[in-house]
Each structure stands twice: as C-alpha cells, then as structure tokens.
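With one protein chain withheld, the remaining protein chains of the complex are depicted in position.
So that you can tell them apart, the chains are marked A, B and C in the order they are listed, and the count of residues begins at 1 in each.
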Amino acid sequence: MGELAAFIILSCVTLIPAVVVVTSGNIVRSALSLVPTFLGVTGLYILLHAEFVAGIQILIYAGAITVLLLFVIMLTAGGTGTRIRQVNEQVPLGAMAAVWLGFLILLVIFRTPWQSAATAAPQYNIASVGTAFLTDYVLIFEVTSLVLLVSLIGAIIIARREE
Amino acid sequence: MHVGLTHYLAVSTMLFCIGLYGVLTRRNAVAILMGIELMLNASNINLVAFNRYVAPGAVGGQTFALVIITLAACEAAVGLALVMAAYRSLETIHVDEINVMKW
Amino acid sequence: MPKVIVDWLYVAVFAFVGTIMAALPLGIVWLLAPRADLPQKTLTYESGVIPFGQAWAQFNVRYYLFALIFVVFDVEVIYLYPWAVVFRQLGAFAFFEMVIFLSILLVGLAYAWRKGALEWA
Partner (left out) sequence: MAWLTEILKAVLLTLVLFTYLAVVTAMFGVYLERKISGWIQARLGPKHVGPQGLLQTIADTVKLLQKEHITPRQADVLIFNAAPIMVAVAGLLDWVVIPFGRLGDRVLVVRDINIGVLYFSAMASLTVIGILAGGWASNNKYALLGGLRAASQMVSYEIPLALGILWVAMVAGTLSTVGIVEAQRGLWFIFSVPPFGVLAAVTFLTAATAEVNRVPFDLPEAESELVAGYFAEYTGMRFALFQLGEYAEAFAMAALAAIMFLGGWLEPNLPAWLWLTLGIAGVFVVVLLVVSGAARELILQPILILLALSTALCVIMFFGVQAGRSPVLPSPVWFFTKMFALVFFLIWMRWTYPRLRLDQLLNLSWKVLLPAGLLNLLITGFLITVAR
C-alpha cells in the first residue's frame, strides 16, 4: 500500500516536470524542471533499494549536469531565448513517433511474462558495488577513466577553438 | 497491489518517450541535449529495476547504471562544448539554422 | 520496513515540510507588509543608474570551461567513494587499480593545465 503510494507520487514527480522540460517555451524553466525529474528518479532508485546509485544521481545529474546546462544557456541564448520560438515544425510528427513508440514498448512490456525472482527486498550496499567495480568489472572501471580523459581533452579543444 | 517490474518499466517507457519527443521537436541544441538526458535516465531506471527484480543477488545493473551516468556526463560535456563552438562561429544554437557543413 | 526506505522517507518529508516552512514567512510577509507599486521601485537595481539593455546577455566562455572540468572530476569522484570503502578488504590489487585510474585522469588535469584551460585571463 505504502509502496504503491510512494511509487505513484514519485512517478508523478518524475513525469510531470519531464513534460515541462520538453514543452516549456522558456529554456531556463526547462532546464530547472530537470531538477525535480532527476530527484523523482532518485526516489525510484530508493524504492529499488539502490541507495548508492541514488546518491550519485543527485550528485551528478542534479548537481553537475544541470549546472553545466544552465551555464551554457546563460552563456549563449541567455534569457533572450524566452521570446524565440523553441519548437520546430516536426511537432505533430514527433508527438506521433513518441506516442507510437511508447505504445509499442508498453505492449511488449505488458505481454512479456517477466520472471520476477525477488520477493524479499535485497540489501545492497556501497561495498558490494565497489567490490564489483574493482573485481568483476575492472576493465569497465579503467576504460571509464579513459573515456573521461578523452571527453575532457575533446571538450577543451572544441570549446577553446579560435581563441 | 504490489509494485512490480512492469510498473517501473512502464514509467521508464513514458520518460523515454517524453525525452524522445523533446529531441524530435526542439530547435535549441541545449534542449535536445536535455531530451537525451531524460532518455538516459529512463534507461537507468530500467537497469536498476531489472537488477532488483530479475537478478537481486548481483549488482551488475547498478554498476551499469553508474557507467551510464558517467557517459551521460561526458556526453553533456562534449555536446555542450559543440554547442558553444557553434554559437561562437554561427551565433545561433538552433539546429535548424545550423546548416553549413564547413565554416 | 527496510532501513533504506525509512531513511529516505525522512529525507522526502524533510524536503516537503521544509519547503512549506520556508514558504511560510513569505506568506506572513504577504499578510503584514505594505504594498505600494511605484514604477521606480520595480526597476532593476543598478546602483541608481538607469539600466540599459537586458541582463540576459552573454558572458565569458571561461565559465563554461571550469564547469566542464568540474563535471569530469565530479564523475571521477563517484568512483572514489566505493573504492574508499572497500579497498582495505581487497588489498594491494584494488589500490593499484585506483592508481591507474587516477593517473589517467591526472593526465587530463595536466593537459588542461598545460593548455591554459585553468587560467583566468
């Protein structure tokens, strides 16, 4: 009962601001609406007992990526974007594509007999995630740092060109 | 009623489609990136939900969710650097106005 | 109820009730404070000079560079958290994995430093 209520509330907290993100005519409001969406997703992670992922979600998505987006908005369009048309001429097409794809995926999801193994909630902790990274997924772990390095260098080169 | 795997998958599908709609209909490159972030979040919900319901003993899903968060951050950093570069040479960040291949 | 759920239930309640509590004084002000709309008063404050143009103009691109480097290193930090908790149990192997991880990233820092992305000029 309580779980379902929490799930419904969190879904609304996630989905309603997400709609604002893609429909608002004011780009800064769009970017700020991302924050409740990300926090709602954090709540869903908590319901799934993935506490560490939830903490990272707040730290990276809400605390870093949103800030980066806001910076770029303020450095380029600024608030002047508020009076400029934000959508292209593909709105009906895009809406149709999104609804159709959503319908198909939902159909697949509801018709698939999922094998839910879990009945009792598992207890995850940060130590198991850390152990997984440092033993089973060590290659991913090291390659991640390469990806970070490459994107850092690439982004610096692109952003600083012509200076 | 019990909250099961399908509930999470349904929410994540909706989030994914909202993000897709944003990507398809926005003119502003930053807004398109926001749509992509929403889609990546949707995929993360899927990963963590599958982890919890299908393989509750392991943490593979959570690990992959972390990797996707990392990739999302890299994507945002590089994508937004491209936006800044485009803005400085073309003075616009609307993708339907960026139509030269060389400048 | 599992501990995780209770913990974060508290966090959610704190955020919700905290928002109400923070908005409360604004409501009290709405009741108590005088209101008089004068055109001069709602003018943007620029130390008495009549403002020109919009504030929503452009600023230096360097702000973006710092935000960019921040995001990359913030992501690096999220891998340090689980490592810090478990490296003691996993021994030397885990330690050297982190040394490799960090040295690759330090190359990035050195690159940014060398290219002057860390300068404010």
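We take it that a contact is a pair of C-beta atoms (placed from the backbone, for glycine too) under 8 Å apart; a residue touches a chain by one contact, two chains touch by 3 or more.
On a predicted model such as this, the values are computed, not experimentally measured, just so you know.
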{"item": "Omitted chain - touching chains that are shown", "value": "A, C"}
{"item": "Option touching the unshown chain, where A:28, A:44 or A:98 are the choices", "value": "A:28"}
{"item": "Hidden partner interface residues of chain C, rising order", "value": "1, 3-4, 6-11, 13-15, 17-19, 21-23, 25-26, 28-30, 32-36, 39, 41-47, 51, 54-57, 59, 63, 66-67, 69-70, 73-74, 77, 80-81, 84-85, 87-88, 91-92, 95, 98-99, 102, 106, 109, 113, 118-121"}
{"item": "Where the missing chain touches chain A, by residue", "value": "2, 26, 28-29, 32, 35, 51-52, 55-56, 58-59, 62-64, 66-67, 70-71, 74, 79, 125-126"}
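One rule holds for everything that comes next: only the chains that are shown with their structure count from here on.
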{"item": "Graph class of chain-chain contacts, one of line, ring, star, complete, other", "value": "complete"}
{"item": "Chain pair with the most C-beta contacts", "value": "A-B"}
{"item": "Centroid distance [mean C-alpha coordinates] between chain C and chain B, Å", "value": "20"}
{"item": "Chain B residues counted as touching two or more neighbouring chains", "value": "66, 69-70, 73-74, 76-77, 80-81, 84, 88"}
{"item": "Contacts with two or more other chains, residues of chain A listed in rising order", "value": "47, 49, 52, 56, 60, 64-65, 68, 72, 75-76, 121, 129, 133, 144, 148, 151-152, 155-156, 159"}
{"item": "List of chain B residues in touch with chain A within their complex", "value": "1-11, 13-22, 24-28, 30-31, 33-35, 37-38, 41, 44-45, 48-49, 51-60, 62-63, 65-67, 69-78, 80-85, 87-89, 93-94, 96"}
{"item": "Interfacial residue positions of chain B with respect to chain C in the complex", "value": "66, 69-70, 73-74, 76-77, 80-81, 84, 88"}
{"item": "Touch list for chain C against partner chain A, complex", "value": "1-2, 4-5, 8-9, 12, 54-61, 63-65, 67-72, 74-76, 78-79, 81-83, 85-87, 89-90, 93-94, 97, 100-102, 104-105, 107-108, 111-112, 115, 117"}
